[in-house]
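Of the protein chains in this complex, one is absent; all others appear in place.
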Amino acid sequence: MWIRLERRPEASHLMSYASPAIAIVLMLIGGLLLFAFLGKNPIEGFKVFFIYPLSDLYGVSELLLKATPLMLVAVGLAVGFRANVWNIGAEGQLIVGGIAASAVALYFQESEGAHVLILMVIAGCIGGMLWAAIPAFLKTRFNTNEILVSLMLVYVAQFLVSWLVHGPMMDPDGFNFPQSAMFEDSALLPLLTEDTRLNLAFVLALGALIVGYVFMFRSFAGFQMQVAGYAKNAARYAGFSARRMIWIGMLSGGAMAGLAGMAEVSGPMGQITEHVSNNYGFAAIIVAFVARLNPVGIFFASLLMALLYLGGEQAQQYMNLPSSISNVFQGMLLLFLLGSDVFINYRLRWKKEVAV
Amino acid sequence: MESSILSSILFATIVAGTPLIIVALGQLIAEKSGVLNLGAEGMMSMGAIAGFAITFETGSVWLGVLGGMAAGALMSYLFAVVVLTLMGNQVATGLALSILGVGLSAFIGKPYEAEILPTVGTVRIPLLADIPIIGDPLFNQQILVYFSWALFGAIFWFLYRSRPGLVLRAVGESPSSAHSIGYPVIRIRYMATIFGGAMAGIGGAFLSLFYTPLWVEGMVAGRGWIAIALVVFATWRPFRVIVGAYLFGGVMVAQLFVQGSGLEINIPSQFLSALPYLATIIVLVIISRDQNTVRLNAPVSLGQPYRPDA
Partner (left out) sequence: MTSETDDSQESRLELRGITKIYPSVVANDDVTLSVKRGEIHAVLGENGAGKSTLMKMIYGVTKPDAGEMKWEGEVVNVENPAHARSLGIGMVFQHFSLFETLNVVENVALGLPGNPDLNQLAEQIAEVSNRYGLPVDPLRLVHALSVGERQRVEIVRCLLQNPKLLIMDEPTSVLTPQAVRKLFDTLRQLADEGCSILYISHKLDEIQELCHVATVLRDGKVTGDCIPSEETPKSMASLMIGKELPVPEHNAPVELGEVRLQLNRLSQKSDDPFGTELQDIELEVRSGEILGIAGVSGNGQQELLYALSGEKPLADADAIVICGQPSGRDMPDLRRRNGMGFVPEERLGRGAVPRMSLTENALLTAHYKDMLKNGMIQFDKIAEFARQCIDGFNVKCGGEEHAANSLSGGNLQKFIMGREILLAPKLLVVAQPTWGVDVGAAAFIRQQLIDLRNEGTAILVISEELEELFEVSDRIAVIAEGRLSPVKQLADTNIDEIGVWMSGMWDQPASVEVSANA
């Protein structure tokens, strides 16, 4: 007797929601095995990873803080992913957005008032869009693979920020540390509650999710992008412009990543350093997929991913494990998800012996 | 003096190009079967750390190379299960593999970060190595450099002179036709994918065992992606992979030489470091402008899932 996959007559809606849950369970099992393999107590590991970070209100606020850039980037990317526009360079776009916003903050060091923050938001978005415009232009003009170009630009962005904080943006009074001066209060996002680091960017992220939802499921442009993602030839048959979709997909990802970069430098960091991003640009790709490219899902998947980040920090602190363990969990989660997605269109059957 | 600089540049170029050749040729075979594995970066990272750790623990470089190969193969097997058996999206799964591989290697590699391995000596080929200028860089080289040349020869022969190679190309061109005349498409794709992973593992091990030789988180530094770009640049032809890899090797080395030469060039080092990545973008643009060549040479079913109906 063998198990085999058999095509379902119609795709299963139930499975398309159940599959992320299956993936999460598999990831947890994988994690427990990993802890056991490392000679750590799996139950203890589970607690450190998934329970401790949420044990108090501050922990929850940190979770929301970490989830903020993930929500922003993921919703921007999802717009493009729905049309098979593969912008995987959000990490770079986030950095450039952070750079642009920092430039504004440093330029207006002396100035008070809301215009600084508003300009920083605009600059962040434009910075990210500019970085995303490069692969978009090359794709529409020369049909150059946007995956590779956007990814290469991540490295370039990292060198760019490294140069800036070693040079033009370095804090003159900073003892040659590669970082900018701390921003003035007018360039910092207002906190939502005292005693936490959670700031206005979280509200912006929620807003972005709502706008994203309306765009994807109510607007005709969103419909066009979904058509292109499901069936490229049908989009062409209908006369939907592929170029326009590439531009929309790339720029929305770039703008949101840039905004996330702004939120980082203007929020928890309060300055710009070489480490603008904590791998959010890549983690957001996982968020987008786990969320089925749906803004409601992105909200929850971002929380989960943020929890993995916090868990990694806790594991480093209490279990003496490298924090890169969060990346391991993230990678496992996406891989398991992609694997269990097979059950949306297929089901398991026991293979019958052929009657001879 | 002049000639010694020239030959050391040449030497370094070849060394820098070698991992790209090995990885790109492996991916070329996978892609010829129709499988696009964007996980090269992750597989190389795993190959690098596995190679380093095993060599560090056992003292044997060769066990390290084998271990790197096994790690890469294992990663690609994981990819193959998701993509070939479970029909996952190849682009997304490749990304996941990259993220997982980079993360897992950093995780495993933490204890090894401060360690250094002894440098592996070169292997000198008598007589040939005595040729002025080019003799030393070409024939007094790391053994994996010779391996990369042998790999090129073997792959060229395999693809264009052997029947299994013909079958492989046929599977990548039209899996449904290959299936209907009776070839096991999925099994062939499994083998090609795992071969690609094994080569990526060796490429990674080359970095941590021969090139640096040490382990640092993120040391693969995009080489896996560059190797994938290289296959496109080479329009899926093995010889062009070699040319392209040395071109990139040259760019990587040039920046090191400029930085190390003490020449008073007023360019920030970060700009020079970004050169290989910018060069990748430029060659991709150049090659994709010529869509006909790409389309004539790209495996038709590249990236398309295929499942025979029972």
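Just so it is clear, A and B label the chains in written order, and each chain counts residues from 1 on its own.
Please note the rule applied: a residue touches a chain if its C-beta (ideal position, glycine included) is under 8 Å from a C-beta of that chain, and two chains touch if they have at least 3 such contacts.
Quantities reported herein were computed from a predicted structural model and do not represent experimental measurements.
Chemist: Which chains here touch the chain that is missing from view?
Modeler: Visible chains that the missing one touches: A, B.
Chemist: If the hidden chain were put back, which of B:L63, B:I125, B:V167 or B:V216 would touch it?
Modeler: Only one of B:L63, B:I125, B:V167 or B:V216 touches the chain omitted from view, namely B:V167.
Chemist: From the list A:L77, A:L106, A:I147 or A:V227, which touches the chain that is not on show?
Modeler: Within the whole complex, the residue contacting the unshown chain is A:V227.
Chemist: Can you list where subunit B touches the absent chain?
Modeler: 163, 166-167, 169-170, 173-174, 176-183, 291-292, 295-296, 300, 309-310
Chemist: Could you please point out the subunit A residues that touch the chain left off the display?
Modeler: 6-11, 218-221, 223, 226-227, 230-231, 233-234, 236-241, 352, 354-356
FYI, only the chains that are shown with their structure count from here on.
Chemist: With chain centres defined as C-alpha means, what is the inter-centre distance between subunit A and subunit B in Å?
Modeler: The mean C-alpha positions of subunit A and subunit B differ by 28 Å.
Chemist: Over in the complex, which subunit B residues touch subunit A? Could you list them?
Modeler: 38, 42, 78, 81-82, 86-89, 91-93, 95-97, 99-104, 106-107, 110, 217, 221-222, 225-226, 228-229, 232, 268, 270-271, 273-274, 277-278, 280-281, 284-285, 288-289, 291, 309-310
Chemist: Which of the residues in subunit A end up touching subunit B in this complex?
Modeler: 4, 6-7, 86, 88, 134, 138, 142-145, 147-149, 151-153, 155-156, 159-160, 162-163, 166-167, 282, 285-286, 289, 321-322, 324-328, 330-332, 334-335, 338-342, 345-346
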